[in-house]
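Only one protein chain is missing from this complex, and each of the others stays in its spot.
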Amino acid sequence: APKKVAYVINGSLGDQSFYDSGYEGIKKLEKDYDVETKLMECNFDPSLYYPNLMTAARWADVVFVISYGFEEELKSIAEMFPNKIFVNIDTVVEDDKKIISNVDFIEEEGSFMAGVVAGIVTTMTELPGINPEKLIGAVGGDDDIVIRSFVYGYDQGAKYVDPEIQVKTIYVGTWDDPVKGKQAALQLYSQGVDVIFQIASLTGAGVIQAAQEVGKYAIGVDSNQNSLAPGHVITSMLKEVGKSIEFVFKQIIDGTYKPGTLYKLGLKEEAVGLAIDEYTYQILPNETVEKILGIQKDVIEGKITVKEYRE
Amino acid sequence: MKSLNKILTGIIGIVFSLLVGALLIKIQGNSPIIAYKALYDYGLGSWFSITSTLNNSTPLILTGIAAAIAFSSNVNNLGQPGQLIIGALSAALLGYYLPFPGWIGITTIIILSGIIGGFYASIAGVFKKLYKMDEMLTTLMLNFIADYLTIYLATYPFLDKKSYVPATKMIKKEFFLPSFKNLNSSFFIAILIALISYFIVKYLKKGYEWRMMGYNPDFSRIGGCDNEQNLMWVMFYTGFLSGLAGALLILGGTQHRFIKGIGANYGWDGIMLSIVGANGIFETSFFSLFFGFLKAGGVGMEFEVSIPSEFIMVLQATIVLLVVSTRSLVSFYGDKMKAYFKTRKVVKAHE
Amino acid sequence: MNNIIISLIRDSFSSATPILLSALGGTFTFYANVFNISMEGMMLIGAFFGVLGSYLFENWVMGLLFALMSGILASLIFSFFALLLKTDEFLTGIGMNMLALGGTTYLLRNLFNVKGAFISPQIKSLPTWNIPGLNKIPILSDILNNHPFIVYVAIILAFLIDFIIFHTKFGLRLRATGEDQETSRSLGINPNRIKFSSILLSGIFSAAAGTFLSLGYVTLFSENMSNGRGWISLAIIVLVRGRPLGILLMSLIFGFFESAAFSLQNINIPSQITAMVPYIVTIIALFIYSVNKEKILKLKKEENEKIKEI
């Protein structure tokens, strides 16, 4: 059985979203399976990708890696260590020798649900702060493929509720400037938007504070941010990186793990989804939440198909 | 002799700062001995470590020399970061689209990317020449603009559709600079360029004029040097070096394509190193190697001893500050001591 | 539509304030001829300690106090290296910025056990002010009222500092030292003391700017939240040659274009392009300034000659 597990990430912990969530999963492995774990953060510095991954691969039996931006390095290093286990999370890296397994989250399904919530809320003019305009917003960190796929699902969800709903998006251009995040959100609110989905890591913290300040609504991302501004964060779209790590590691222990597998995880696997808790009920009446959960069930059962961004 | 002196006082500074660093590590609750062993193991301990150190230092040597030449010519070019990524993006695009074979292609890419970096720097030069616009400010602003411009290009027109982050397509395999047992050949190119730069500054009339302009621009102008033209050349050449650093990152690094963040801190580190190296080409190169070592060894400290990366940043800042302050202290108080003893001798002789 | 423009102009003040404050501090070092690039780091330090104080005592006053103390501490470190150990000022600035970024992240993890951002209801934000009488004027009130009080203080300070620099004893000595420190020395002024005061003021002001970020505009601390604002204030100082009122004007212009940049995304200009706008505006401002300066210099010289002739 594997004894040493490494967790290599392109960014750094503290995003209060998927890197952190993954690290929680890793910490749980330590407890549950009595393995030694180590963390390597690359702090978005591409010159560290290769040496960090290399260092981790030489030491560990199992490497969990979030490889945004160094998929090629991952491939070449994995080929140097064909007997070790490489699990790549959140992107898909295919190598010819089928050494690397991938965990792919279907974020579109999660953000579809966020869009459904936003769409429903913007039409509920009886709620405080909601105007009759059918306008919702999103604040993205960078304008890149991942964020655009979030927006893509979000838009589908809103349009599913009411095809007339429009989505306004601002890409702030940085992941760690909550001040700019708040500015962007205030602008969207001043344009008649009443719900904003933040997809911007630390920048997004400013979006939530903006919602609180002007009495409008926000939707959190990646981890449960509902408690950050009670009464203003309706829900959060979760991405359970930690759980997926546990899930794969269990298979490794069981012996059911096969290298080169593609785990596609969506609503059904509870890898993505909405955080619905007392804060949600504080804002939305029960029947509205029921309606939302109903739509979620339809998606899980395949009655509604959510299109993926890259196909 | 003078540069040896600078390096020697630098080494005193390094030793002193490592001692202070040990204290910091101790306070943070780790064993300095184990931490420094990891630093050594990952930075110098094996062939792999040594080559990592050298690979790390490759772009730093170039941006460091760029800053050193600019500053010693009294040209405040703080635009290395921007010039570097412009060069990197150019290399990535050329590497994908250029139809030339192998070595011809590589040479073309390297030179063209350098030239593009040089032109980017020349924008600030032209502004200065025509409108007397402060080049420190314009280069600073051009850094931000280069940042967003390259990301725009890598996000829209030249995006590799398969990538998850803003990135261009990978360059052709034949343009990859080969590695010899993990040591990338781009290191040798950097060393070669360092030698050429030394030669230019030392033996070329232009280089002499640049230096004199750095010492006293009024003097060089009245002496018959065309300062305005020299400013343009300095801007171009230092931009060329930074652009070259960017190209080597693409051809010789591990990514082989332009990707968001690829410039990292090379530009700023280069500016810092030129100051640490007192604008000397050899001194700056020496400290670039040292910084490459710190970076490679930092990975070890983080991995083996779990010293957090932000702490390593604090350590690096401390080391840089102490290296330079120790050096200025040694020379300042050294001179005072000499004066003191001389006085005693003279006074005694009179009694 | 009206709303959008009001919000835009209102936001210009918020975007301008941190830049304005740290540039006002930096202008002291500018006049003292201290090459100070550490505003960025000092702002970050102020932002962190503001949150720390406010969190520990659940009181914004303590937050502000902590921030100012940390600004003083940071300037002591800067002065220690730059003035006492005679380390290159530029390098000291780079070192300070690295220390600030690494240090606040390190403390964040050690004190609050989080990385990235620290948010808590215990952090109390700075109070907002209303200008009496202004509530009656509809649009102006929307734009100018209800900002964190630091915004108003910063604007008043711009005028005050202009007065201090050009009409007080301290200002006279500051400018003299910056222009020619040997002359200052020859008149019994201690240049190091003047430089130290300027660094101290810069530290305090930058820390206050940081507090505006972390306790004024938003109520949280996040790593690297100064995010280049210190560099912008440096650019503005150089651009207007330190004039406090020029700093006020340029900060507002910069703030306006920073928030206007988001609006450009509405007409489908990619975000990367809109983000360049403030920097391009700065270059254009420098261009206008430089061209005018040349003209003014020429005219002034001629003027003088004419007077001599008469």
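General observations
All chains are identified by letter, namely A, B and C, in their written order; residue positions are counted from 1 within each chain.
The criterion applied here is as follows: contacts are C-beta pairs under 8 Å (C-beta built on N, C-alpha and C of every residue); 3 or more make two chains touch, one makes a residue touch a chain.
Following the convention adopted for this analysis, contacts and distances are computed from a predicted model.
One chain of the assembly is not displayed; among "NADH-quinone oxidoreductase subunit H", "Multisubunit potassium/proton antiporter, PhaG subunit (TC 2.A.63.1.1)", "Heme exporter protein C" or "ABC transporter", its UniProt protein name is "ABC transporter". Taking every chain of the complex into account, the chain not shown here touches B, C. When you scan B:K37, B:K129 or B:R211 for touch with the missing chain, the hit is B:R211.
When the omitted chain is restored, the residue from B:W47, B:W103, B:F180 or B:Y340 that touches it is B:Y340.
Only one of C:L91, C:L108, C:L144 or C:A176 touches the chain withheld from this view, namely C:A176. Mapped onto subunit C, the footprint of the missing chain covers residues 167-170, 172-173, 175-176, 179-180, 182-190, 298-299, 301-302, 304-306, 309. The chain not shown here touches subunit B at positions 202-206, 208-209, 211-212, 215-216, 218-226, 334-336, 338-340, 342-343, 346-347, 350.
Following the convention adopted for this analysis, only the chains that are shown with their structure count from here on.
Viewed as a network of touching protein chains, the structure reduces to a complete graph with every chain in contact with every other. Ranked by how far their CA centres sit from the centre of subunit C, the chains are topped by A. One inter-chain figure worth recording: subunit B and subunit C are separated by 29 Å, centre to centre, where each centre is the mean of the chain's CA atoms. With touch defined as above, residues shared between interfaces to two or more other chains in subunit B number as follows: 148, 151, 155. For subunit A, the set of residues touching two or more other chains reads 12, 142-143, 173.
Interface of subunit C with subunit A (complex): residues 3-4, 6-8, 11, 14-15, 18, 108, 114-117, 119, 213, 217-220, 222-225, 227, 258-259, 262-263, 265-266, 270-272, 275. Residues 42, 52, 56, 148, 151, 155, 159, 161, 163-167, 170, 249, 253-256, 259-262, 264-265, 295-296, 299-300, 302-303, 306, 309 of subunit B touch subunit A in their complex.
Listed in rising order, the residues of subunit C touching subunit B in the complex are 81, 85-88, 90-92, 94-96, 98-99, 101-103, 105-106, 109, 228, 231, 234-235, 238-239, 270, 272-273, 275-276, 279-280, 282-283, 286-287, 290-291, 293-294.
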